[in-house]
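Right, I'll just put the structure down here and ask away after.
As you look at this complex, bear in mind that one protein chain is not there, while each of the others sits in place.
As written, the chains take the letters A and B, and residue 1 is the first residue of each chain.
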Amino acid sequence: MEQTYTGRLVASPLGRIAEFYIDGFRRMTVGRTLWKVIIIKLIIMFGVLKLFFFQDFLGTRFSTDQQRADYVLEQITAPVSAQRASNQGGEL
Amino acid sequence: MIENLDPTMVNWARAQFALTAMYHWIFVPLTLGITWIIAFYHTIYVKTGSEEWKNLTKFWMKLFGINFAIGVATGIIMEFEFGTNWSNYSWMVGDIFGAPLAIEGIAAFFLEATFFAVMFFGWNRVSKRFHLFATWMVAVGSNLSAVWILVANAWMQHPVGQAFNPDTARFEMHNFADVVFNPVAVSKFTHTTSASMLFASLFILSVSSWYLLKGRHVQMAKRSIIVAAVFGLLASGFVGFTGDEAAYEDAQHQPMKLAAFEGLYQGEKNAGLVAFGLINSSKKVDDDQDPFHFEIRLPGILSMLANRKFGSFVPGINDLVYGNEEQGIMGAAEKMEKGKIAIAQLDAYKKFKKAGDEAGAAAALSLFDQNREYLGYGFLNRPEEAVPPVALSFNAFHIMVVLGTVFPLVFLAFLYFSYKDTLLEQKWLLGGGVIMFFLGLIAHQAGWVVAEVGRQPWAIQDLLPVTVARSNLTAGTVKTTFVMFLVLFTVLLIAEVSIMLKQISIGPEEN
Partner (left out) sequence: MNIFLLLSWLAVIVVSYQAAVFMLKKLNLY
């Protein structure tokens, strides 16, 4: 075992890597403020916006991909369907 | 149902996407560009061993870190918007976008978690060589992850390597290599990243100019300026070169966009490039008004730019809307007929399949295939709808180009006076240097305005209009989230820019 730069005795490479990160985070100055901002942002984006305002339209309304496909197809062919229906009505 | 669509919903959704995209695009180019410059500074430090170069490098790294933190999560909200406001689009392109966006996310995450950490935490902790390697990897990695989102955008502009599957209502990727090496993607990547190099150079120029005006950190500022000005100058040249390529690609695959950003209504051979013009913003394609209040055209240049052929014909908006038989150009009206057949066959195919009529389905599919490349036109009500906002495209394009010509001159001036060692006395130039960053901001936002406004009405060029791409939502919800974003972004921008300004006013560590 050898001493790392913080003077600790760590054997495994994984341990040394973990210490690198922990020590790095501890030594941050401006970084602390930045991380606070990042965390607040992520909470707002994922915890508020995504959860309450940005649900996946097709994901929440349908449970299978086939249903989603059918819905989209219906949406894009709708004017044609309506036209066809009114044509058939007219022919009678 | 499309005929019941709320047009204000589409416009609010567009506005929301534009807001989030432009906000995102304030910070990303600085990251993409400054990482290269920091790698340069870091390399010089390692080569010279000088403490001054070390402090210089650490300072710009700090500002990069702040910019990066500001930019975090500004991109992901656009993905949220795909799923909520643009469900038809997000469903239809899911197979194409899925891989590139996933790769971008994963690659970016690993890059940040590893090389970023080593770059920021590694001073006196890892070997100098590994530390420098990490800094270079931050530059390489962030630029490479930009590839994927640009591949996605390029596909919207020129949908290659795909085929529409009428059973799943999705564009399916048939050739990954075609998608990745789409000439529009390569053009976009090289132009966007070099514009970012230019922008980052302007940022360093601005901050350093401010220090020189105050007589602070003179040596550091001078050194920073030299590297940034050289990089910025060479990047400017490449931006122009790749811009030319982008215009050529537009002419080949999105001629309406080119016509719009040049305000060209009447196509012609030996078409001229507008060097300066006051465009008539009230002109509509189907009226008699003059497109320009005033214009200066450089004869023949547009033909060269668009087709790389002297004297060649460049289609104007009128040719593309109403057709030009002599030039073999199909007008939007004719494309609309084919598009309507495609949509009708899609509907017929669906009904035959449901009824178990395989022969009928096969016939419908065959007819669909014959008209599929005009699918999007089938959704238009009038051929004039194929025209994007001309004045906005024209003005954005020309602002971008004019500024793009100014920047290399500014870099040259800084290099010249540095060479003469009289830079500190050129208060006028230093003052100009300080505002360059803001002009750079305008230029690169203008560039994206050209790209995205110029492609209207298409979400996918020729295949899916924006009005069909949207979700079946009312304007109310979209309006609400728009306002939320506006407030959130304003607050965040103020908070985060103050952190940046504070660190700039503190300045680098000096021995």
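Going forward, a residue touches a chain if its C-beta (ideal position, glycine included) is under 8 Å from a C-beta of that chain, and two chains touch if they have at least 3 such contacts.
The model shown is predicted, which means the values in this text are computed figures rather than measured ones.
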{"item": "Among the chains presented, those that the missing one touches", "value": "B"}
{"item": "Of B:Tyr23, B:Trp36, B:Phe64 or B:Phe368, the one touching the omitted chain in the full complex", "value": "B:Trp36"}
{"item": "Candidate in contact with the missing chain, chosen from B:Gln16, B:Asn67 or B:Ser187", "value": "B:Ser187"}
{"item": "Contact with the hidden chain (one of B:Val93, B:Ala108 or B:Val227)", "value": "B:Val227"}
{"item": "Listed residues B:Phe130, B:Phe241 or B:Phe438, member touching the removed chain", "value": "B:Phe241"}
{"item": "Positions on subunit B contacted by the hidden chain, ascending", "value": "36, 40, 43-44, 48, 181, 183, 186-187, 189-190, 193-194, 197, 219, 222-223, 226-227, 230-231, 234-235, 238, 241-242, 245, 415, 418-419, 421"}
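Please note the rule applied: only the chains that are shown with their structure count from here on.
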{"item": "Whole-Å gap separating subunit A and subunit B, where each centre is the average of the chain's CA atoms", "value": "22"}
{"item": "Complex contacts: residues of subunit A adjacent to subunit B", "value": "5, 20-21, 23-25, 27, 30-31, 33-35, 37-38, 41-42, 44-45, 49-50, 53-59, 65, 68-70, 72-73, 75-82, 84"}
{"item": "Subunit A-facing residues of subunit B, complex", "value": "1-3, 62, 65-66, 69-70, 72-73, 76-77, 80-81, 83-85, 87-88, 90-92, 117, 120-121, 124-126, 166-170, 340, 343-344, 346-347, 350, 379, 468, 471-473, 477, 480-481, 484, 488, 492, 495-496, 499, 503"}
